[in-house]
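Here's a slice of the assembly, chains where they normally sit.
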Amino acid sequence: MLHNLLSKLDKTISINRVSAHCDVPCGIYDPMVAQIAALTVIREVDQLTELHNKDELSLNDKANFSRMVTVKEEHCNKVKEEIRIIWGDFIKQPQLDAYPQLHTLVHEIMLAGSVAKQHVDKDAALKLLDKVNEFAEIFWAIKGVKTYRANAPYAPAAEVVYPDLKA
Amino acid sequence: MLHNLLSKLDKTISINRVSAHCDVPCGIYDPMVAQIAALTVIREVDQLTELHNKDELSLNDKANFSRMVTVKEEHCNKVKEEIRIIWGDFIKQPQLDAYPQLHTLVHEIMLAGSVAKQHVDKDAALKLLDKVNEFAEIFWAIKGVKTYRANAPYAPAAEVVYPDLKA
Amino acid sequence: MLHNLLSKLDKTISINRVSAHCDVPCGIYDPMVAQIAALTVIREVDQLTELHNKDELSLNDKANFSRMVTVKEEHCNKVKEEIRIIWGDFIKQPQLDAYPQLHTLVHEIMLAGSVAKQHVDKDAALKLLDKVNEFAEIFWAIKGVKTYRANAPYAPAAEVVYPDLKA
């Protein structure tokens, strides 16, 4: 992946020149919000599975089952919404020329988000984060910002793409 | 366009067969909600332009200007959100095989929605509706439902794609 | 019902003349959003009942049960909210004179929406759609737009009132 990104550096530079000419008000786009939401989906799957493995559910357990399903649902939607915004607002023709896989990748994130909503499934949740990380890597490459991967500093401690901003 | 749709009928039938095997809970998808939102964007552009053409704005006018901007913003977002849901939940590989333009079309709707948010511009608003209508036509063709175009029965009375369900 | 509507045509024409003089900013009102929400309520009742009839629920089934209850709840609220907006913004004295049943009908929609929220009951969900269709028929009659009834082109395929806009 890193090699792949380096080989696109030239394209990236020309992209930045184009987007610098952007003449309309731009908000702030950061894939980290979607990545945190994807981590939350994994966390809820872990907790739902833990509850499911208990012999008997107390009243609190039953209520918390319902709450965790809602939290998982909301964060799947948040992933889809945040990625849609970056893709639909920030990604324009020059970025698509440099990264022709973007449409397919974003659509895969949408489908992975649906699967993660409809199942309590660790693999589905991990796949969602994986796709979002892939999107984040492209996003930061477009920005000309290096990235690294590290485990998130809280449960579920899954691997996340971070911008490498340390001087 | 109609000819184009008819020529895709065979593909559509096979698509339906595939989606009938869909084994996960499905919601209801209907592009009409996005179309009504796009009509509202046009309506607000008309009203904002009307206010802008007045010689002097009263207190009420100034407050309504701000309200109309908010309504326009919310409905641009609604268009983008509703189309993202149908594209990201309902459109899968068989539909993409039959309509390979779908990714590009949906991305164009996103960009048109951004332009319509950032401008008070009739052409931008009409283009947004136009793209959403195009999406609706494909959606109904996938469903095997005929469509027709008619002016919406309320201001701004722009042309909208409707499903043709009358026996 | 159709005969009933035709006999009100004269009143309708005078209503339109009055509302044409409306001097305040008007949004777009369309009962289709409420009708789609009512269809979704029926759909969720069908799916919840299907789950309930299974011998044993898997982890996914239990989580989806909770999700479907939430979707049903949200769409009952959406029906009530959308109808409240049309009734509370668009329906004024001339329309009430022509359709004196409107207050009672709208209140019946509210109560039917509450019953549909509190029960997983096909009849309650169908009654909600039925009342919303009745409201839509009056709405379009006020607008001077003909309507027809057809089954929705997606599950649950229940009968819906559509505006008849084909030239």
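A few notes on this one:
Per-chain numbering from 1; labels A, B and C assigned in written order.
In this section, a residue touches a chain if its C-beta (ideal position, glycine included) is under 8 Å from a C-beta of that chain, and two chains touch if they have at least 3 such contacts.
What you see is a predicted model, and the numbers here were worked out from it, not measured in a lab.
Because every chain is the same sequence, the assembly can be counted simply: 3 are drawn, and the full complex in the file has 6 copies.
Throughout what follows, only the chains that are shown with their structure count from here on.
Using CA-based centroids throughout, the chain positioned farthest away from subunit B is A. Interface subunit A/subunit B: over half of the residue numbers present appear on both copies, so the contact uses mostly the same residues. Looking at contact counts per chain pair, the maximum sits at B-C. Centre-to-centre, using mean CA coordinates, subunit A is 37 Å away from subunit C. If each chain is reduced to the centroid of its CA atoms, subunit B and subunit C end up 21 Å from each other.
Inter-chain centre distance (subunit A to subunit B, centres taken as mean C-alpha positions): 26 Å.
The set of subunit A residues that touch two or more partner chains comprises 118. Of all residues in subunit C, only 25-30, 32-33, 36, 39-40, 43, 47, 64, 67-68, 71, 140, 143, 145, 148, 150-151, 153-155, 162-167 touch subunit B in the complex they form. On the subunit C side of its complex with subunit A, the touching residues are 59-60, 62-64, 66-67, 70. Listing the residues of subunit A that touch subunit B in their complex gives 24-25, 80-81, 84, 87-89, 91-92, 96, 103-104, 107, 110-111, 113-115, 118.
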